[in-house]
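Here the complex is missing a single protein chain, while all its other protein chains stay put.
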Amino acid sequence: MLQFVFYIPLIVGIAVLFLPAKIGRVALFSTAVIHAMFTALEWFKLSGPLHTSYFSNTPEGMLVLAILSFLFLFISLYTVFYMGEVEMSKEPVFNGSMLLFLSAMSMVAIADHIIMLWVAVEATTLMSAPLIFVHRSKASLEATWKYVLICSVGIALALLGCFFVIFSMEMSNIHVPISFSSLNTVASQLDPVWLKAGFIFFVIGFGTKMGLAPMHTWLPDAHSEAPSPASALLSGALLNCAFLAVYRCHQLMFTAGLGDYSSKVLIAFGLASMLVSAVFILNQTDYKRMLAYSSIENMGIIAVGIGIGGLAAFGAMLHMIHHSLVKSSLFLSAGNILLGYGTKTIDKTGSMLRLLPKTGLTFFAGFAGISGFPPFGLFVSELLIILGAIKAGRYVAIGIFIFSLILIFAGASKLVMQMVFSEKENDDILVPEKWTRALPPILLLLTSLALVIWLPDSIYQTIQNAISSIGGTVNG
Amino acid sequence: MIHISNIFLAMILLSVLLSLRSNRLMALVKLMAFQGIVVSAVPMVLDTAHGLTFNLIMFFILLVLVKGILIPGMMSVAVNKVVASREIEPIIGYHASLFAGLIMIVFSVYITNQLNLASLAASHKLLLVTGITTMGAGLILLMARRKAITQVIGYLMMENGIYLIGTALAKEVHTQYVVEFAVLLDLLVAVLVMGIVLNDINHTFDDVDTALLGQLKD
Amino acid sequence: MNFTFSFTSLFSLLVAFSLAPLFMGVILKVKAFFGGKQGPPWLIKYYTLIKLLRKGSVYSTSTTFIFKLGPIISFVTAFMLLLFFPFAGLPPILSFHGDVVVLFYLLGLGRFFTVLAALDTASPFEGMGAAREVFFSALAEATIFVILALFFRLSGSLSFAEYFSGTQVVNLWSQSAALIFLVLIALFIVLLTENSRVPVDDPATHLELTMIHEVMILDHSGPDLALIEMGAFCKMLFYSAFISCLLYPFHTGSALYNVLVFNIIMTLIYAGVGLVESITARYKMDMVPNFILTSFALVFFATILTMEFVQ
Partner (left out) sequence: MNIFFLALLLIGVGGTQALTTFKRYSLMKTGAVLAIITGCSIGAVDAATRLLQHAEPVIYTHSWLQIFTFSLKIDAVSAFFLVPVFAISAIAALYSFQYLHDAKRAAGTAINYFFYALLIISMALVVCANNLISFALAWELMSVASFFLVIYDVHKKATRGAGYIYFIFTQAGALFIFAGFGFLYSHTGTFGFEALASIPDSAKLIAFILILIGCGSKAGIMPLHVWLPYAHPAAPSHVSAVMSGVMIKMGIYGIVRFYLLLEPTSVVFGQIVIILGISSGILGVVYAIGKQDIKKMLAYSSVENIGIILLGLGVGMLGAASGNKTMAAFGFAGGLLHVFNHSIFKSLLFMGAGSVLHQTKTGASNQLGGLMKTMPVTGRSLLIGSISISGLPPFNGFISEFLIYYGAIHGLSLHGASFVLSALAIIALAVIGALAAAAFTKFIGVVFLGEPRTANAANACEAGVLMGTALSLLAAACLIIGIWPYYFVQAAFLVTQAIPLVADYTTTDFMPIMTNISRTAALFIFLFIIVTVLRKIFYIGKEVTKSGTWGCGFTQPTVRMQYTGTSYADSMVDFFRPFIRVQKKYSGIEKIFPGKTTYSSHTLDTSEIGLNFFVVRPVLYLLSKLRWIQHGNIQLYIGYIVLAIVVMLIFI
């Protein structure tokens, strides 16, 4: 049953590539619904047992899958309305690729076999490439090229990491299937040096995909050039998938008793990401790039949180959930802004409260959310990470962490305030906003809000199960 | 058998060094095809415990098909469409690249000797050297050349190198063909996607020079 | 609050209060002497007061009720000081632990309204005087409070009655004479500042631009001006009495004798002020802050010295 979550979008996706655009839109949304149903079945453990060693439903995987499925539901809804208002010559390709992309990401979420995980992550790159270059403008071509090449190189290195992990097993003459679940059982016997080497390549390889600095370079280009629904999916779901891959390896390291080392590596990369995004959010001129850098920052925060472990790991997982919700909402709002103003340059936007009030509202609310203000969830997660980090005695790390947060907030708030509040010279609006397009971002934000007020026990349990394997606990 | 595998590895190294100093795109593609076939054959000539099985042969054929024919074929199509089929003004010059390649070999020998790999057979060690060199050379190509096509070739070379390292390290028991096949499929699709993008780049920019692809920055 | 309604207290207060204008006459006489002139009669200030009280007033059209409040409050606050002060070491009518803080703040209230009344006239000259008044008094305030701190450090007391009429008196003839000496100099500077005397201010000059206090009351006339004058007498009296109580140990000896000595010392102090006025010129305005800061530095130094003296 589990495999259906990627079989179905795969099949429908291929079909949609060859079907007319109108049918494709319907198929897109209905597949999203079906995918959500299967995810729910899996979430509540209602489906039958697995018959394969390649896949498994780990708690962290289920978490990523659930976020993915939930986001895709709203993003596909948005896409349906969005497509109704923009002219896209290759719409079937776009819709089909969205589904294929969904399929690949679902596969990442449930992959257990190391190489299968690698295959799935590489597949996400390839399936999402068409989404970025669907406009075929010079900029989008450049973005796609960088995306595909850099990510492929990175992920190729991750393959090397896989080999090293496998070899660490051979060095100690153990023979178990090379899936994470079975490796975890023998983790303590693995050769530490090769495991460390494997981890490095894992982190650098999948970190490229996750947007960890200094391998993040493709991310701002790709996220800003992709059509907004695709950007939302890239930022909200894909990055989580890449993170999942890194997380799996960290888990293995932790079980093997090398948690200290992998934690340090994750914290270092996380902080580097935050600093780099601070550099580029200050004085940014393009609002989609700003959001992209903010994704880098948040991936950095998650990496730091996971690296610190303990309470911070819980915070990191919460951060992942809320970041996905809020960031995809922001990207969808950005899509509305782009439709309205016809430009991604911040200087040419303005007076949003008057011209695009609903979008202005969602955009600013999303910004408040991403900056860690209540009532949105990132407030809780960032607070937990800070508390956890100090508890763990990582004073320097938390110093840099806070410093970057302040810088990023200073940079981003200036831009967002300019966009939403400043006076625009003329009142030209290309496409007036509609409820249909404003609703998905609102709903996503409301979900984040609802999860702050009431977190379902099953999510809480899942997070706890997920982080228990890296020493994460809610009790410090 | 050892001698045969060594010869194969020498051929790979040769193709690596040649590709580092080649400035013609077509020549590079041909080198890649050659390298692809040789790399595919390496598992066959290694002294494996199980000898030649049917699966192994089938997989060899598949590998050759993809790495030796399909991918180079696509690349040559792309190259034919490009107006300027030479690499002009590489970022790192040919001699320097070649020299870097040589250093890479020395470096990989050094690394391989440093590693405590008692369990590996001598042939595997040489394989490891070749693999690392190939990977490194691929990365050098990626960083040193301006033409997008050359970068794809660099990527392929790097992939070959990683494949060789994998072959050197991993024993057969762990490689399941479903997985290997999936990896291969990914590679194929990756090159396909790159080819499509390349084609579009060529169309839009009238060249595949990555110097033109530097507009997105901060 | 200690409420002492003894005859001697009331007597000393009344004597001091009624002599205040006479003391001001002393200054004029001394100045005249140094100027080689005969000078005004000794009772000149009484005549002035009576003259003013008999007159009517002219009010500027710019002014509001604040202009009329100014004289009243400045007089009342200055007068209240006298109620709490132990003239000649005799217990004052009123006193409580902490009264000094209240009293100096009451003086501040008086100043607040004097300044506002000046600003109320819309006259640039009066504004100028007001600005100088608040600035210089702010500096003097620092000196005063350091003195209070020092006295608390020395005697643990916090009211005029405790300073001069109790057992733990603060006096030049005690152990900490050196410190008190510094305080005396500082207090004399504060006296000159707060009462607008030369070298801080020259009440007798003819150019309004160079005045501080006198220019602020330019528009007051009649009984209003009389109130201001009386307030000024009270204030001067208070500071002089403060100094005289530090100079002589009044807590010993009989009341009558003390009152006599007290008034002699007072006359000397007023004469001293007259002497200073005769032999120095008014400072340039930008030199005045330095002059006042000198007093602050002296007492602050004295206070820091107590770290050694008092353990």
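Letters A, B and C mark the chains as written, and numbering starts fresh at 1 in each.
Operating definition for what follows: a contact is a pair of C-beta atoms (placed from the backbone, for glycine too) under 8 Å apart; a residue touches a chain by one contact, two chains touch by 3 or more.
Fair warning: this is a prediction, and the values are worked out from it, not measured in the lab.
Q: Where does the absent chain touch, in terms of which shown chains it meets?
A: Spelled out, the missing chain touches these shown chains: A, B, C.
Q: Quick one: say which of C:13, C:26, C:90 or C:115 touches the chain that got left out.
A: Considering all chains, including the one not shown, the answer is C:115.
Q: Which of A:208, A:228, A:447 or A:469 touches the chain that is not shown?
A: Checking each option in A:208, A:228, A:447 or A:469, the one touching the absent chain turns out to be A:208.
Q: Tell me which of C:137, C:176, C:193 or C:240 is the one touching the absent chain.
A: C:137
Q: Which is it among A:36, A:232 or A:407 that touches the chain not included here?
A: A:407
Q: Give me the subunit A residues in contact with the hidden chain, please.
A: Counting only subunit A, the missing chain is touched by 145-146, 149-150, 153-154, 157, 193, 196-197, 200-201, 203-204, 208, 214-215, 217-218, 220, 265, 276, 278-280, 282-283, 314, 353, 368, 371-375, 379-380, 382-383, 386-387, 389-393, 398, 402, 405-407, 409-410, 413-414, 417-418, 421-423, 452, 455, 457, 460, 474-476.
Q: Over the whole complex, note the residues of subunit C touching the chain we left out.
A: Here the touching residues of subunit C are 1, 53, 55-64, 66, 71-73, 75-77, 79-80, 83, 94, 96-99, 101-102, 105-106, 108-109, 111-112, 115-116, 119-128, 130-132, 134-135, 137-139, 141-142, 144-146, 148-149, 152-153, 156, 158, 208, 218-219, 222-224, 227, 285-286, 289, 300, 303-304, 307, 311.
Q: Write the list of subunit B residues that the hidden chain touches.
A: Touching the missing chain: residues 91, 139, 142-146, 151, 210, 213-218.
Operating definition for what follows: only the chains that are shown with their structure count from here on.
Q: Examine which chains touch each other and state the graph shape they make (line, ring, star, complete, other).
A: Topology of touching chains reads as other, fitting no named class.
Q: Tell me, please, which chain's centre (mean of its C-alpha atoms) is farthest from the centre of subunit B?
A: Here the answer is chain C, farthest from subunit B.
Q: Indicate the whole-number Å distance between the mean C-alpha point of subunit A and the mean C-alpha point of subunit B.
A: 31
Q: Approximately how many whole Å separate the CA-defined centres of subunit A and subunit C?
A: Comparing mean C-alpha positions, subunit C is 77 Å from subunit A.
Q: What's the distance between the Cα centroids of subunit B and subunit C, rounded to whole Å?
A: Averaging C-alpha atoms per chain gives centres 99 Å apart.
Q: What part of subunit A is in contact with subunit B in the complex they form?
A: Subunit A reaches subunit B through residues 54, 113, 115-116, 118-119, 122-123, 125-126, 129-130, 133, 136, 138-139, 141-146, 148-149, 152-153, 156-157, 159-160, 162-164, 166-167, 170-171, 175, 178, 193, 220-221, 224-225, 280, 284, 289.
Q: List the residues on subunit B that touch subunit A in their complex, please.
A: 116, 119, 135, 139, 142, 148, 151-152, 155, 158-159, 162, 165-166, 169-171, 173-174, 178-179, 182-183, 185-186, 189-190, 193-194, 197-198, 200-201, 204-205, 210, 213-216, 218
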